[in-house]
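Note that this complex is displayed minus one protein chain, with the remaining chains in position.
Per-chain residue numbering starts at 1, and chain names A, B and C are given in the order in which the chains are listed.
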Amino acid sequence: MTNSQLTLVQIDNYGPWTVTPEPRREMDLQTLQSRLFADLAQFVGSRDGYVFFTRFDNMVAITNGLDADDHRLLQETIGNRYPVTISLGTGIDASPVEALEAATAGLQHAGSAQDGDRREVLSGEFLAEPERTSSDVQIAHFDVNDATGKYTDQLNEFDSFIQIEQGYATLMRYLREEYGALSFFVGGDNIISICPAMDGDDYRDAIDHVEAEAGVELKVGVGVASNPHVAGMDAKHALETCRHEGTVVELSRPVDEVGITTD
Amino acid sequence: MTNSQLTLVQIDNYGPWTVTPEPRREMDLQTLQSRLFADLAQFVGSRDGYVFFTRFDNMVAITNGLDADDHRLLQETIGNRYPVTISLGTGIDASPVEALEAATAGLQHAGSAQDGDRREVLSGEFLAEPERTSSDVQIAHFDVNDATGKYTDQLNEFDSFIQIEQGYATLMRYLREEYGALSFFVGGDNIISICPAMDGDDYRDAIDHVEAEAGVELKVGVGVASNPHVAGMDAKHALETCRHEGTVVELSRPVDEVGITTD
Amino acid sequence: MTNSQLTLVQIDNYGPWTVTPEPRREMDLQTLQSRLFADLAQFVGSRDGYVFFTRFDNMVAITNGLDADDHRLLQETIGNRYPVTISLGTGIDASPVEALEAATAGLQHAGSAQDGDRREVLSGEFLAEPERTSSDVQIAHFDVNDATGKYTDQLNEFDSFIQIEQGYATLMRYLREEYGALSFFVGGDNIISICPAMDGDDYRDAIDHVEAEAGVELKVGVGVASNPHVAGMDAKHALETCRHEGTVVELSRPVDEVGITTD
Partner (left out) sequence: MTNSQLTLVQIDNYGPWTVTPEPRREMDLQTLQSRLFADLAQFVGSRDGYVFFTRFDNMVAITNGLDADDHRLLQETIGNRYPVTISLGTGIDASPVEALEAATAGLQHAGSAQDGDRREVLSGEFLAEPERTSSDVQIAHFDVNDATGKYTDQLNEFDSFIQIEQGYATLMRYLREEYGALSFFVGGDNIISICPAMDGDDYRDAIDHVEAEAGVELKVGVGVASNPHVAGMDAKHALETCRHEGTVVELSRPVDEVGITTD
């Protein structure tokens, strides 16, 4: 069984800030959002976690390996260097969406995202070291079969983009509804999902569903480890195996070893 | 009539680079992609253009106001500071998707996105100053009605995100198919579209369609100018008018003045 | 004769901000300062100007080619993305130090650098396009002879650093006192100086002085153009000529052509 520690990162009072005293230059907002995300990616990533840009004012991270002090420091360093501050809520559950539910609720209880007074909330629970196991985090890395040949080198970029988006939108809804898994588009033709314990058949079903519904063909590599970086790197290697072997679903060895079954 | 200059920014040989000699840390790829986008946002944005992260390895920009020398310099500065290089293709048309079609074709003719030898292509045509008019660029800025109250403060972040994604996916397909407009999610609950000449009824139709299909309620502010920054800033102000007046579609004064009609 | 447009960039109220409500993490201050400088380098550099980090809370730029609107935009974009704001003062003179004197005075008249109320001053004069000539900017690029062989590969880094600093400190004082030139260490063993019209003998004298006083051997390439980027690039190429020919002072052709003499 997995045990995901999810952290919600929410910029405090961002909507009002972007239009006060007047609307700000859009490209400056894009720059600020992207660089804030990049800093989170470095802080969390160098501690073996993963963070996804999601909506930029709200970002989802899987933080197995980061404790309360890490979260406190992250909040402090962002507050020192940006014109905005962030609130952090964390939750733990075998089901990724349940963990995120708890993380989100922690912030909602403290106040609205646009509450002029709510700043730098730090809420939730953190996995204690002795409780961590090598099956806590399951990461699936999907990509589109021959995206370059089928889309990028054939269609105009927006029509390629629409295709990838359809595949993503379909996968994200299906995995969330069937398994409570959380899926994120990460660029190019890649989607990374935070999954509960799922097996090869579960992934095959998901891929069949996306092909039937959206006409987009995916393949997937899956990894399991105590932290997102190791699980995700195993997933990347498994995906390379798909690429070389022509297979559709590859589970890295640790997945088999820990006897993952669907819950 | 509009006259959009669209530029496609494509990272050369990125897929292979990310896995050679071995897959790279995912959070480092996220950081690189985001910071590259941020630099494009600053370069293009400070010249009054707009750029959208799109798929990160392929990014769409509307560059009315940037000439060939600007594009050449952008390519050079990125090449000096990143471990990857970019190719730039530009096209011009009253229809945004047609302009992007031309921009994309320019790169495709030079070689595949994953061609080991194709580097730093610079192709296409650029609007000459004497040809530019104050109706060249039409920008629509949509946001979701009371996203904070309905989603952010109520649901877990992923379910909020799914809602926003549904609204975006529906709007993006509809506007592209009906008008050749190109729509981009820009964070929070905001979508910015590069539009051809469209009027108030066209926007009302689009909003009705999204509500019927995805259950997501949008409002929109629209601006028209010779460059994206001015058009987009007018659109933001028009959106503030929607917010204060409780309206659904607001066209900033220049839109009326230049007598925009649907094509 | 040269005609330098110097801009002083000063962070508003920075000293107090760094310790309010309490002292901030030093590495966060270093990060903020460096990234703010990097953004200035990109904005000014892509418009063919040069900016030097100087003291980080006060930075000196030579901005021939940037007008009032450019300065205003620079101020706005920094204000949108950082937790601090900047004031900009600009001055023009054949003598670089006189131009900087005027630039600094513009800010000093508006209020102290630590005045709690003084924010985003924009003062001074800007070179009008018709007044610009190809001899406005003279840039000298010095480096230390065989720094790698003599210092970097021989001494511990701090003792190498002390040597380079001695050379820099001596050169900066001499060129300012003799010619009103402004010299900046730019990394490695490189120093770039903003000079008035000076000739080959002037540079030889300066190099002899530094060798006698500090025991550090320099060579120099010099360029002249209407803007810092072109003058500086010519200076770099001239320095490469020194490196290949074994010479000590090289003036790029435009310097000779415009008949530069010492004032």
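Operating definition for what follows: a residue touches a chain if its C-beta (ideal position, glycine included) is under 8 Å from a C-beta of that chain, and two chains touch if they have at least 3 such contacts.
The structure displayed is predicted, hence computed values, not measured ones.
Of C:Asn3, C:Gln75 or C:Thr104, which one is in contact with the hidden chain?
Answering carefully, the residue with contact to the hidden chain is C:Thr104.
Return the single residue from B:Thr31, B:Ser87, B:Thr104 or B:Ser135 that touches the missing chain.
Looking across B:Thr31, B:Ser87, B:Thr104 or B:Ser135, the contact with the absent chain belongs to B:Thr31.
List every residue of subunit C that touches the chain not included in the displayed model.
So the residues of subunit C touching the unseen chain are 8, 10, 14-15, 19, 23, 25-31, 33-35, 37-38, 41-42, 44-46, 49-51, 53-58, 60, 97, 100-101, 103-105, 108, 112-114, 148, 152-162, 164-166, 169, 172-173, 176, 182, 186-189, 192, 229, 232-233, 236-237, 240.
Can you list, in ascending order, the subunit B residues touching the missing chain?
Against the left-out chain, subunit B lists 24-25, 28-29, 31-32, 35, 76-77, 80-83.
Tell me which stretches of subunit A touch the chain missing from the display.
Its contact residues with the unshown chain are 39, 42-43, 45-46, 73, 77.
The definition used in the following text is that only the chains that are shown with their structure count from here on.
More than half overlap in residue numbers between the two sides of the subunit B-subunit C interface, or less? Answer same or different.
same
Centre to centre, by mean C-alpha position, how many angstrom separate subunit A and subunit C?
About 44 Å, centre to centre.
Based only on mean CA positions, could you tell me how far subunit B sits from subunit C in angstrom?
37
Going through subunit C residue by residue, note those that touch at least 2 other chains and give them in order.
Subunit C, residues with two or more chain partners: 77.
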